[in-house]
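Every protein chain of the complex appears in place save one, which is left out.
Entry: chain A
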Amino acid sequence: MDRGTVLASPAARNLSIHWRATTSRLLLAYGVFFVIWGMVLLGYIYWETRHYLETRTDLQLKQQITYLRSLDEDHMLLALHDYVILERTNYNAWGLFDSHKKWLYGDVLQFPSGLAIDSDSVRMPTEQVISGPFAPPTPMLSVIATRLGNGEVLVLAHTTRIAARVGGIILHALWWGFSFTLVPGLIGGLILNRGPRRRIRQIESATQPIMRGDLRQRLPVSNRGDELDRLAAIVNDMLDQIERLMGEVKGVCDNIAHDLRTPLTRLRSQLYRVQQELSEDNPHASLIERCASDVDEVLARFRALLRISELEDRRRREGFVAVDLGETLERVYELYAPLAEDQQLQFDLHAEPGLVVQADPDLLFEALGNLVGNAIKFTPAGGTVTLSAALGDAGRAHIEVADSGPGIPEELRHAVWQRFYRGDSSRDGSGHGLGLSIVAAIAKLHDFELSIDGGGTGTRMGMDCPLQAAS
């Protein structure tokens, strides 16, 4: 089944979740096996019963015909009459033919073709033996023929309603049996299924903080020791390892940071001192200034890197408060408007009122500032940059920074949020390519969703933020 259609309606989705559960599948497989086995068993009983009843009928026919043959003709005809009348519960027919198989008396009007005389009874389709209003409702008859002393041929046909009824009873039993076992079985199965599903939900909610980066969390393990517990224990072991490795990686990063920090600071201050000591007209002054600004650049990158790693490390959301998006956007707009004007860009703000989200206001500002600064930087003069916030779908606010710049090719969009990514050479500005990584880290911390659209005709950077529920 296509995933898309499954997700289309909640009911269908719910059903599909039931359907995918291991217990449900086992139950279904077991159910199918049970049905097949039940059918085989009942089929066997049916076949055995029928066989027994038919053998009995054959024996009865043989005894009857042997008895009838021993009577003289008048007695025989009387006995045949009684035989038909007395055994109403079963169906009996007879026919008497001369030695050339021409009809003399009886209901069987024509000698059944292919019927051997003086042998065991055979089963024949009813219409080959008898037709018309006296024909029995069963499709098959047991037929036997014998040659009498005067050369005439007596044919007896017999069918037992019991054999037909037994088949019906067994079919009924099959149907009701399945109804009585399968329906409660399925309901019971669904109920049984709820336990594991509840635990899966617990595991799911336990993994949420882990996916947000809190590696200290572990999956819940009950004392039942079943498959789910074993799996959870395995995942927990894995998380222990990951946490340890992440700690080591972070340790290495911190060490590098620590080792680079001092010489960088020293280099910057020594350059600064040289700069102060040189007079303005010294030929080396501009060289020193370039060096100093390069070191400043390195320091800025360094700070940005530390900032990202700090943001990625953050678990607590203490600083989160209700933030009015309109207000924040207004402030961002005010901060960047002169820059846009300086670059001869049209800068517009559209913010729907009343959009409130849970966020760290400073970090949200930083993220938006980075997006707007980026848009302004990469949009050529005469273009437009638009900052907007509107009510999006699924109770979320959609913030968008759109520009009329060169756009980002589709295949590069996912890389944009990674560290040190900076478009092609045409985008080579003064930025250090870490701004968008900071945006990504902030968005991740807030559970905001980032998106990039457009291309060729501009870029639209989107950020979807869950709205704070009205209190």
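Note that a contact is a pair of C-beta atoms (placed from the backbone, for glycine too) under 8 Å apart; a residue touches a chain by one contact, two chains touch by 3 or more; residues count from 1.
Keep in mind that, in the parts below, contacts and distances are computed from a predicted model.
Q: Among "Response regulator transcription factor", "Dimethyl sulfoxide reductase subunit A", "3-isopropylmalate dehydratase large subunit" or "Peptide ABC transporter permease", go ahead and choose the protein name stored in UniProt for the chain not displayed.
A: Choosing among "Response regulator transcription factor", "Dimethyl sulfoxide reductase subunit A", "3-isopropylmalate dehydratase large subunit" or "Peptide ABC transporter permease", the correct UniProt name is "Response regulator transcription factor".
Q: Who touches the missing chain here, A:H81, A:K102, A:R198 or A:R303?
A: A:R303
Q: Tell me which residue among A:F111, A:Y336 or A:F448 touches the hidden chain in the full complex.
A: A:Y336
Q: For the full complex, which residue in A:Q241, A:T265, A:Q344 or A:S451 touches the chain that was left out?
A: Spelled out, the listed residue whose C-beta touches the missing chain is A:T265.
Q: Touching the left-out chain: which of A:Y91, A:F365, A:F378 or A:F448?
A: Spelled out, the listed residue whose C-beta touches the missing chain is A:F365.
Q: List every residue of chain A that touches the chain not included in the displayed model.
A: Residues 254, 257-258, 260-262, 264-266, 268-269, 272-273, 275-276, 289, 292-293, 296, 299-300, 302-304, 306-307, 310, 314, 316, 318-319, 331, 334-336, 338-339, 342, 362-363, 365-366, 369, 373, 377, 430-431, 438 of chain A touch the chain absent from view.
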